[in-house]
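What follows is a set of notes on a single structure, which appears directly below.
All protein chains but one are shown in place.
Each chain carries a letter (A, B, C and D) given by its place in the written order, and its residues are counted from 1.
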Amino acid sequence: MNAANPLLPAACRIIGITDETPDVKTFRLQTQGGAKPFAPMPGQLAMISVPGAGEAMFSITAQGEDWIESSIKRVGALTEALHELSEGDAVGVRGPYGNHFPVDALKGKDLLFVGGGIGLAPIRSLIRYALEHREDYGKLDVLYGSRTTADLVFKEDLFGNWPQRMGTHITIDVPEDGWDGHVGFVPAYIEEKGFSPKGRACILCGPPIMIRLSLASLYKMGFEKENIITTLEMRMKCGIGKCGRCNIGSKYVCLDGPVFSMAELDELPPEH
Amino acid sequence: MSRIGVFVCHCGTNLASVVDVEKVAAAARELPGVSYAAEYKYMCSEPGQQMILDAIAEHGLKRIVIASCSPRMHETTFRKMLKKSGVNEYLLEIANIREQVSWVHTDSGVATEKAVDLVRMAVAKVAKDEPLKASSIPITKRALVVGGGIAGIQAALDIADAGHEVWLLEREPSIGGRMVMLDKTFPTLDCSACISTPKMVDMSAHPNIKLLTSCEVAAVRGYIGNFTVTIRQKAKYVNQDICTGCGNCEEKCPVKVKSDFNKGLSDRPAIYRLFPQAVPAKPVIDRAHCLKLTKDRCGLCEKVCPLGCIDYADEDREYDETFGAVVLATGYGLCDWTAMYDEYGAGRFADVIDGLAFERLVNASGPTEGHIVRPSDGAEPKTVVLVKCVGSRDPKKGKPWCSRACCMYAAKHAHQILEKIPGARVFVFYIDVRTPGKNYEEFYDQTRKDGAVYVRGRVSRIYKEGGRLICQGEDSLLGKQVRVAADLVVLETAMEPAAGARETAALFGASADANGWLQEAHPKLRPVETQAGGVFLAGTCQGPKDIPDTVAQASGAAAKAIGLLNKDEMETSPMIVAVDEAKCSGCGACVDICPFGALSLEILTAREGRWERAERFVCKVNAGLCQGCGACTVACRTGAIDLRGFRNVQILEEIDALWT
Amino acid sequence: MMYLLKENFDKAREALAGAYAVVVPDEVLPPKDALFPRSETLYETDRRTGEARAAGAGGKTLLFGVRPCDARAIGNLDAAFLESGYVDANYAQRRENATIVALACAQIPSPACFCDSMGGSPHEAPEADVVLTEAADGSGYALDFQSEKGSAVAEIWKAADLIGPMPAHLEKAPAPTCTLKVNKVPDLAQKLTAAFEDGLWERLAEACLGCGCCTYVCPTCYCFDIGLENRGGTADTFRCWDSCMFPGYTQMAGGHNPRWSKTQRLRNRYLHKLAYFDERYGRTLCVGCGRCICRCPQGLDITRAVEWGERL
Amino acid sequence: MNNFSQQQQKIRSAASRLLADGTVRFVIGWAPTRFAERTTVLFAHTEAEAQALVWNAHCTAALGKYLLDHRLADYAVGIVARGCESRMINRLLTDHQIWRERVYILGAPCPGMDAERCAGCRERAPVVWDELLWDADGMPETGGRQDAAPTNLDEATIADVGAGLALPAVGAACSRPLDTDTSLRSRFFRAEAVEGLSAAEKFSYWDEVYAKCIRCYACRQACPVCSCRACYVDMDRQGFQGKQHSAADNRVFGVTRAFHVADRCVECGECERVCPMGLPILGQTQKLIKEIEALTGEAYVQGMDAEEENFLGAFDLDDKDDFL
Partner (left out) sequence: MDVANRTNTAAGGEPKILAFCCNWCTYTGADLAGLNRMKYPANVRVVRVPCSGRVNPQFILRAFARGADGVVVCGCHPGDCHYATGNFFTRRRFMLMRGLLEFNGIDPRRFHARWISGSEAAKFRDFVSEVCAIVKGLGHE
C-alpha cells in the first residue's frame, strides 16, 4: 500500500497465468521490480487494475515468496480485459484491503471448507495458510462442488496437493462421462458426510443459492452461527471505506469485511 | 496489453514511395496494446501472409492490424489467412493507407502522419473487436411459389424439374392467371390457351409439385432457408379428393352470377369452375352466392352429385408449412378506368370495354365463341376504336408508368378485328407506339398495312350520339380535333399490381415501391431478388411485362431459388445486431427502423425485483433476416442493440484515437 | 474580539485574493466542492508500463462566507476522510490548504433549515478558522479567529487596516432560531435501524424520483466513483461525485444488486445520515442545512424520518 | 367560488371510490407538505389517505413518471392526470412501457400551475382518461390560475396520516418562488430566447449553463420519455460518456439527453422544473420539436394518442436534405 496515497496502484506485471476453467483464470502478480506487492493475510482483497481499462476488487487466493495470486472469473468488461492479458503484461495492484479470516481464533479447531464454483478462490488462501501452519489446526476437510468437471477450479490442488494432506470431497451437480466421484449438490453432500459441529468451524463461500441451502444444512447439523464464516462480495471502488457503496449498515465490506461470521452478519441489515 | 500485431505493407512502391512505412511501424510499436509491428513488401503475397502467421505464433499476437490497401480489396484475403492461425478472423482491422493515403496525397510527411493516425484508429478499434463466428443455418429443400399465373407456373416447373419440391399457392380456384384469359399472343398469334393449358396439366401431374388453389398466405415466420408459412385454405365445399368434375352440379345450380373470368360478359352458377380447362378441373362453391350457404335453401347440387362430394359444412383451415425459398408471382390487375375517366362514360356505356374483355369476346372458348359482338345488342361492330394508354403514362389521372404490353396487344386486337370482321374499320388512338421486342415492329407494321388507322393523340371524350359512340380527340400530327363514330370502343387499360400484393410481400419481408410494384434488390444487377433473403420475384408483380419477359424472369427467379435449395446449409454473416435483453426496454424504436423486418418485440416473462413473473417487452433479432446495416443501433438510446463488428464502443475508440 | 465594519465586508474578501484562491460558495451547492471536487484526476497511468503518477490536488484556497452548518459538515467530511482509517490523500491536501471563513447566520436562510435540531447552531462553527457574527446593531461583524489559519487571515486584514477591536458597547446579535423544529430523539439511530424492515420506508420512498439531487446538494454526502479516461498512451483515473440514489451505485458486474429498489436506496441514505455515520464516527452526518428538502423536486423531507423515529 | 376546492373534492371522492371498490391498488396525486407553498406526491392507498389528496396551485410535480415504478406490476394504478400527465401516459403506452388496462386515469383539466413549466402548454386538459373529473370548458385558454388559495394546513395533518406522520407546519416554500404569471407564452418560448443569439453567444450561453450542471440526472429521472431500463450515461463502460464533470462533458450529456427525447418529447417541462440548479434546459427540447416542425412543415405534438409515429422512426422519400 502506498502510504501517502492509498488509492495509488503499484506497477506490477503478470508472471504466470493458469487457465482454471473456460471462464476462470489465475493470475500470478509481481511488482515491476520483481518483489511481492504486499503480504496479505488469508481472505484479504486486492484492487487490480488493467491500464486503460479500469480496476476491480478481487480476493487473493495465494501468495509466495515474491508473488500473489488471484483467480478471476470473466463477468464484465474489466475482467474481460484481464483475461486478455498475457504473461509479462503490466497491471496495477493496490491493497491489501479488508479484514481476514480469524486465523488465531480458529486455532485448535477442526476446519471444514465448503466452496462452490469460483467461491473456492477466497477459501484457498486460508486452506494454504492452514496447511502451512498445520500444527495449529485440527482436522482439515474441504468439500467443493461445481456444475461440471470443466468448472472445477484449482484442479492441481483438488486432485494433487490436497488429497494427501486433508480430507478432500469433490462433487459435481450432474453425472458426467469419465467422472466416478460424487454427484449431487453441495448442501446434500455436507449432510451426507455428516461432519460433526463439535470443535469444528465451517468456512463457506459460493453462489448465493448454494450458501442459503448449505447454511440450512449446517444449522440442521448443529453448527453454531459463530462457527460459520463466509466472505461477502460487494461492488467496491475505493477499497478504503470512503466511497460508500459497499456498506451494509454502518459496516464497510472493504474495511470490516469481507470475512464475517454468520453471527456477525445477523447483526447487520440484510442488504448483501 | 492486448497483444496487437501491426503489419505495414509497402505494396511494392505504391505505398512506400509516399508513406514512410518504417516510421508508421515504429509509431505503431509505441501504441498501447501493440506488442509487435513490422513492415513488408507485399503483405497479401504468400510470403507476406506467412510472415504474419509466423509473427502471430512467435509473439503470441491476439489481434491483428494490417496497414495496406482498402479493406474492400483484401479484408477477405486476410480473414481467410487468419483461419489458419489461432486468431479469430474477426479480430482484424485494416488501415487503408493506399487508396486513402499514398494514392491521394503527395507530401510524404503529411501522408505518413495521416497513415499513423489511421493505424492508431485501427489499433484502437481492434482492441475492442470481439471474436465472431459465422453460423450456418440448414435449408429446407422446398420452395413456395405464390401465384399460379404463367410466371408462377413457369417458376414452379423449373424448380420442380431441378428436383426440388415445390408448392404452388393460388388464391383463385384454378391456376392459369391472366394468360388463359387471352385469345392469341403477339406477335406469333399462337393460341394462348393452347400453349398455357398444357403447362397447367404438366403442373398438376408433376410429382414434385403440390398445387394449392383457393389458398392465401396468412402469416410468415422465419427467414431465408426456413420460412414457416401459415397457409389459409379457403373452404371449397366440394370434396376435391372424390369429385370427378362431372359437371352435374354446375348444370343444375339455379344461381346465375356474372362471370369475372369472362369480364361480366356471361353468367356462371354458384357452384362453378373458373373456366372449362380449369386446373384442378373440379368445381367449388362460391359462398357469397350459394343459396344453401346464404339462405339455407336449394341444396340441389348435393342432391345431384353422384359421389356425395358436396360438403356445406366445409370451413377455412389454416396450417403451417416450412419452405426454404419463396417465389412471389402475384401478377397484375387492370386499373379501374371507370373510376378515373368520367369522360369515357365511367362504365355507363356497355360498348366501351377494356382489353381483357375484348380478349374474352374474341376467344373461341369465350362467351361468344369468338364472335366479336357489341355487348349491348350482340350486333357485329363495323367501326372499332382502340384507345391506348388508358390509365398508363397519365400521372394526373391514372398511373405514371408505361404498361409495356398494350402497344402490342392493341396491334393484335386491330389485326383480329380486321381479320374477323370483313370490311371493319379500326382506329387506334395512341401517344407513342413502342415495339421493342423480337418481331414486334414487324407485326405492328403488318397491322397498319392491313388497314388499321393509327391516330396520334388522346381521346378526350366519348359520348353517345344516335346509338353510336363518338370518340373525340386531337390528332396531334394534324393538329386538329377529330371524331370517330364507333360501334365498339376498346380501352387498352393500365396494368397495376394485383390487389394484396404489397401486403403478401410484406409478410415475407419484401417491400413494394411507391406504386405498389414489388421492389427488386437492385434494379440492374439483382432484378429477381428482393431485400428479403430467399424471396424472389417473377413476372408482373415486379412491374409491367409481356409474356416472354414474364416467363424469362420466372425462370430467372427459379434459377435463384434452385441455387439456394441446392445448398444444404447457408453461412450467415456474424456481423449483425444483437440485443442485450437486460438493457432493452422494449420501446420498439429499433423495430420501426429495420428495413428487413428482422426485429420484433416479444414479451419476456422473468423474475425482476419484487415481481416474480414480470412481463415486459424486449426486442428479438431474427438473425436470418438481419443484414447488418446497424441503422437500428442509433435508435436505441440505451445501446441495448448493437452491431457486432461495428459496436458503439469500437467506433468511439476509433474517434478517440484521433485526438489524444 | 476584533471587528469588521459591514462596509468593509467586500474589501475583506478582496484583500484575501492575493494569498488564497478565494471561493465564495454557490447559493445552491454546499462548499464541499472546494475540498472534494465534483470531478478530480487522482493519477495518470502509463498504459504500457502500468506506472501511476499521482496528480496534484490544488493550492491554497479560502472558503469565504461558509454557513455554520456547512462548516460543521466539513467536520464530518474530515471525520470520514482524515480521522478514521485510511487518510484520503487528495482530500487531505485540499483540506490542509483550505482556510474556512464562516459567516454566522443573521437570519435563518430558509424555512427548511433545522441545524439547531441536529445539534448545531446558526451562530457556531468550531470547524471554521474564522467566524463572522453580525453585531446586534447590524453595523459590522464580530470576528472569532479560531485557529492558526485564522490568525493568518487576521494578519492580512490587520495589514490592510480593515479590522479593529470591537467597540465595547457592541455585542454579537443573538442567534436566530430555525422555524423548522425537529425534536431531539434519544437513540434515534438505534430506533431507526431497528425498524429496518418496517413498511413505512416504502411509503417514504414512493414519491422519490430516484434522482441524485438530494445527494449532490448535501454538504455531507461524500460518496464517489472512480473512473477512467484514456488519452492516448496514458489513462487518467479520476474520481467524481456519485449518488447512492442511483441503482448503478451498487450494481455488481455479475448482475446482483444488493440495493435494487428505490426504497432500499432511500432507506440507506436516510440511515447513513441519521444512524450509520453516527455508529461509525460518533457524530450525526446530517447537519440540518435543509438543502435536500428545498431542492427535492417532489417534496420529500428527511425530517419525516426523524419524526417517525420519535414515535418508534 | 373556489374552483380548486370543488375540484379537490371530486378528486378525493373518485379516489376513495376506486380504492373502496378495489379498482386500483393506490391513487397517485398530490398532498401538502409542512411548507404552505409546496406539495409532495402522495400514493393514497386507503380511503382515508384519499382524503388527504389536494388540488391547488402548488401541484407542480408531474405524476406520469411514477407509473414506470410499477410497470412490471400485475395490479392497476390510479392516477390524477392533467394534460401533461395524460400525454405522458400516451407516451409510455407508445413506448410499450405500461399496460393501458393497469392504469386508471382520473382526468383533471388544469389551469396551468407553474409559470415556467406551463407557460408554453397548449394541452391543459387531458387527452386520455377513464373518468373526466370536471369539464375542461371554462378553462381559461390563456392559462392563469383561477385561484391560488394557499393550502389549508389542516390538510397537511391529514396527508401525513397517510404516511403515518404528523408534521407541524412551518413557513412557506423554500424553493424558488412561484411566478404568478401563468399566462400563455409562445410554445417554444425558451428556445426562441436563445435562437436570436450569435453562434459565439450561444456557445457561451450554454457553457455557462453546463458549467453549473451537477449531473444529478434529475432531468432524466423526471422525464416520462426517459423510460430506458438503463440510461446510456450510467453505462460509462459502453463508452458514450464517462462520468467526469466538466462544462464540456456536461454539455455532451445535455445535448445527448435532448436528442434522446427529440421526437418523443411531450413538452411537460419537468426536466426544467426539477433541475436543482435552475438551468433553462427546456430550450434544448423545444428547439428539436421546432426543428421537426420546420422540416416537415406540419405540427408535431407528441402524446396525443398511444399509437404515434416518431419522426426519427420514419421517413418520407422527399424529406428535406438541404445541407446534404
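Miscellaneous remarks
Note that in this section a contact is a pair of C-beta atoms (placed from the backbone, for glycine too) under 8 Å apart; a residue touches a chain by one contact, two chains touch by 3 or more.
The shown structure was predicted, so the numbers you read here are calculated from the model rather than taken from an experiment.
Counted over the whole complex, the shown chains touched by the missing one are B, D. Within the full complex, the residue among B:E130, B:D202 or B:D656 touching the omitted chain is B:D656.
Within the entire complex, the positions of subunit D that touch the omitted partner chain are 191, 194-195, 197, 199-207, 240, 247-249, 251-252, 255-256, 258-259, 262-263, 283-284, 287-288, 291-292, 294-295, 311-312, 314-317, 319-321, 323-324. Although one chain is not displayed, its contacts with subunit B can still be listed: residues 70-72, 96, 98-101, 103-107, 110-111, 113-114, 117-118, 121, 511, 519, 531, 575, 593, 595-596, 627-631, 633-635, 643, 646, 648, 651-652, 654-656, 658-659.
Assume only the chains that are shown with their structure count from here on.
Simply put, of B-C and A-B, more C-beta pairs touch at B-C. Taking the mean of each chain's C-alpha atoms, the chain whose centre lies closest to the overall C-alpha mean is D. Centre to centre, using the average C-alpha position, subunit A and subunit B are separated by 61 Å.
Measuring from the averaged C-alpha position of subunit A to that of subunit D gives a distance of 49 Å. Counting partner chains per residue, subunit C shows two or more touched chains at residues 47-48, 225, 227-228, 230, 242.
For subunit A, residues touching at least two other chains, in rising order: 51-52, 54, 76-77, 90.
Chain contact summary for the complex, subunit C toward subunit B: residues 47-48, 230-233, 255, 260-261. Against subunit A, the residues of subunit C that register as touching in their complex are 42-43, 45-52, 54, 80-81, 85-90, 193, 196, 222-228, 230, 235, 237, 239, 242, 244, 249-254, 256, 258-259, 264, 268, 271-272, 275-277, 279-280. Remark: subunit D residues 33-35, 38-43, 61, 65-66, 69, 160, 162-168, 170-175, 214-218, 220-222, 230, 234-236, 242-246, 273-274, 276-278 touch subunit C in the complex.
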